[in-house]
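Removed: one protein chain of the complex. Kept in place: all other protein chains.
When the chains are written out, they are named A and B in that same order, and each has its own residue count from 1.
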Amino acid sequence: MSNENKQVKHVTMVGDRTIPPKDARFISIYIMGQRYKVPETLTIVKAMEYAGYQFKRGCGCRGGICGACGTFYRVLGDHNIYTGLACQTVVQPDMILAQTPFFPPNRADHIGLLKSKLPPDEQIATLYPEIFRCVGCGTCTRTCPMGIDVMNYIAFFKRGDVLGGAKESFDCIMCGLCVVRCPANITQMKVGMAGRRIAATRLIPSSAVTRKRAEQVRAGRYEKMLSELGQMDKEKLKEIYVSREREPNLSQPGEWMPKDQSHL
Amino acid sequence: MPKLTHVPYYPGCSLKTKALGYERSAMDCAKTLGFKMHEIATWNCCGASYPLTKDNLMGLAAPTNILVEAEQHCSERKIDAQLITLCSFCYNTLKRTDFEFKDKPEKLETLNAFLKRSYQGSVKVLHYLEYLRDVIGFDNLAKMVKRDMSQLRVAPYYGCLLLKPHKEIGLDDPEEPVILHDFLEALGCQVVDFPGQVDCCGSYLIMRNPEKVLELSHNILQEANEYGAQALVTACPLCQSNLDQSEGERHGADHFLGVQGMPIFYFTQLLAVALGLDTELHQFEKHCIDPKLVLSTCFEDDAKKIESKK
Partner (left out) sequence: MQMKFENNQSAFRDLELATGETIPDCYQCGKCTAGCPASMDPSPSMLIHYLQLGLFNKAVNSESIWNCMGCLTCSERCPKNVSPAAIIEGLKRIHLNSLDPRITLHTLGQEFLANSTQQAVVSGFRKFV
């Protein structure tokens, strides 16, 4: 597309609260193929809002963790496809944006997963046999905006190492960009999630300490304290909140104990 | 304790679950024979079949990743670039990929550009059997055998991909191979030479035509039986699975092989027995036809162990 023929759209800032810095330079970006001039310091989300788009629903936490704003983009003159989270990625000159509102994943039926008698590796194989179509092209790894080695965690699941795959896929925020690009039509993120669920229930040893505490809670250990708090007035609550004891940062285990140890 | 030679190892998908006994027995034997198999840090499935159409470069992506990792593994440790495998499919895929890259360097360039890696083409792909023959030597192997295996009649079963295509694999003659024969002789077994040793077990047809696999496997096993074999050795998890499960089915169905049935050993499992190693963790119990039944007829101490477990 030729830059010269496009109309430059200057949009009045209705509803957008971006106040660009005084000396901020303006750059061109392309949203849905239309060119807009936006301040260069903005993230993609803010830049689109500056340009007059409104995100009404489903996008998102704006903190880089919910996975709703996965974005594909190119830059004029560069044949490569890049990815990023719209809330975290700062706009570049001549960026051409595409949002993926929803790309259908394949989600196998997980009901009965936790009660299944099959060993973990066979569970994954039966839920997601398409992982065996993986060609090892590594496109998923190169697409992931979180820097996860996606191909590697699928490789773990293929060889039956469910715990390894669960650990390797831990940072996944389920943005689904890998799913869009996979030539073998694998839904990597769902496989990772299934793997993490199986690992958590069947492979990672449960903490005896947590179990004990849960039993104590169920036995009513904290009922009195909770009902006291529930009956306190606002001023008293504020007072005890402000004066609460806190463990100093980076304390070593056993180094610090609170004065009031009745709730430990 | 002399230092063990470091040999980089590529397992392949099946070796960690379905063929775990193959890996464990191979690793245990390696230590006795003077080398240690080091699994490379990062690896993916090799694709399990080399693409036969020349225009299919995607099928070379997975093997290239593996070869790059192996090359890196070796250069970090300043050792000769080599990679040992156990699975015949993996061996075949990796070796043929390597051959193709040497024959057509432009393909390697394309793969390197696509994968954003730089494989230099230096890795030598070996099969465990090859290592036994060419580095350890079967004569030396024979000297290390601790058990008397002479009562055991074993048929070597080669399968297809360990040997073919000869021009690219070059391990042994595909029509009349001898490497497993020599291996069994070194162990001291009676070697049962039978015509079906290079017949195909049916391979991946198990996914679509399992009755064909049953037919082909049945032919191989029946022939081995007719020639007097008590057991088979193989070097491929798929052959082992096809033959063993087919026999399990047949054996259950009409007892055509008599009371015991014919166990299908991985050659390293038999090697472990011959070297006098503890085979507790070598997953004999995962086989359809229990290998220990055959072994107990030859070795008194094994028979006692099986009795004491009952």
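The rule is short, and it goes like this: contacts are C-beta pairs under 8 Å (C-beta built on N, C-alpha and C of every residue); 3 or more make two chains touch, one makes a residue touch a chain.
Please read all numbers here as calculations on a predicted model, not as lab measurements.
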Contacts of the hidden chain among displayed chains: A, B
Residue touching the undisplayed chain, where the options are A:R133, A:R213 or A:K236: A:R133
Touching residue (missing chain; options B:L4, B:I40, B:L205 or B:L277): B:L205
For chain A, the residues touching the chain missing from this view: 118, 122, 125-126, 129-130, 132-133, 158-160
Residues of chain B (touch criterion as defined above) contacting the omitted chain: 12-14, 17-19, 45, 47-49, 51-56, 59, 87, 89, 160-161, 164-166, 174-175, 199-200, 202-209, 212, 216, 236-238, 241, 245
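Everything below uses one rule, namely that only the chains that are shown with their structure count from here on.
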Distance from the mean Cα position of chain B to that of chain A, given in whole angstrom: 43
Complex contact set, residues of chain B against chain A: 11-18, 42-47, 58-59, 61-63, 65, 114-116
Chain B-touching residues of chain A, taken from the complex the two chains share: 121, 132, 134-138, 142, 149, 151-152, 154-155, 158-161, 183
